[in-house]
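Step one of this worksheet: look at the structure below.
The complex appears here minus one protein chain, its other protein chains still in place.
Moving on to chain A:
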Amino acid sequence: MKSLVLEHLAKTYFDPYRGTQVEAIKDLSLTVEEGDFVAVVGPSGCGKTTVLNMIAGFVPKTGGRILVDDREVSGPGPDRGVVFQSFALFPWKTVRENVAFGPKMRGVGKVERARIADEYLEMAGLSHAADRYPNELSGGMQQRVGVVRALANNPDVLLMDEPFASVDAQTRMTLQEELTRIWEERRPTVVFITHDVGEAVFLANKVVVLARGNLLAEVDISLPRPRVWDSLVHDNDFKDLSNQVLQLVRSA
């Protein structure tokens, strides 16, 4: 099983200038099964980004273990794809080259990786923009590229830290529906960080609530799929679940 397992994960930041410590994550255990979609919510400063950065290998942990597909994580690697809030597209590469970046690093030939990139760009409805540079794209288009760039590398786990927080409300709903559609078709394993409870409930199979560095609750979201906003906004189960999660976050 290509699951993601966190065992007693802990992170204490040291501030060498002030000599202070911040216990960002105290003791966090969590299992994400292969093909699952887990959303992590919680109030600002509860440690969501810290958890994701440790899984991604950007920030060293100070305790516990992180296992992806039974291998312990030490540093960033292509088994964990990351989608960034700031998009983080390479400005000196075209959209196609950005998406082909992962395959290129693996040594996939030029023709083959262009084919892979074009396939994923078509999935994101961006075929027409393949030869453009990122700065020529709207924020929503840039993040579509960010998502398929990560997917095109076939990671075991897809990590997303508030990926839709910097686009406007309409675009955000479109991107959420597109991500859901992609997930329903391909079933990648996803850990999705957000402070937007509605977004978490809409997207995920399971919502995890963090509070001050600890796991507060796990809520299963058994809403039927395919999910689209037009039907879910009026759905009572969706409203109930959203309220339940919202209460948990506010009590955190």
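A few remarks follow.
We adopt the following convention: a contact is a pair of C-beta atoms (placed from the backbone, for glycine too) under 8 Å apart; a residue touches a chain by one contact, two chains touch by 3 or more; residues count from 1.
By our rule, contacts and distances are computed from a predicted model.
Note on the omitted subunit: UniProt lists it as "ABC transporter permease", one of the names in "Cytochrome P450", "Acetolactate synthase", "Ferrous iron transport protein A" or "ABC transporter permease". Among the residues A:K48, A:R80 or A:R96, only A:R80 touches the chain that is left out of the figure.
For the chain missing from the display, the contacting residue among A:E136, A:E184 or A:E218 is A:E136, taking the whole complex into account.
Although one chain is not drawn, its touching partners on chain A can still be listed: residues 56-58, 75-78, 80-82, 84, 86, 88-92, 101-102, 105-106, 133-136, 149-150, 153.
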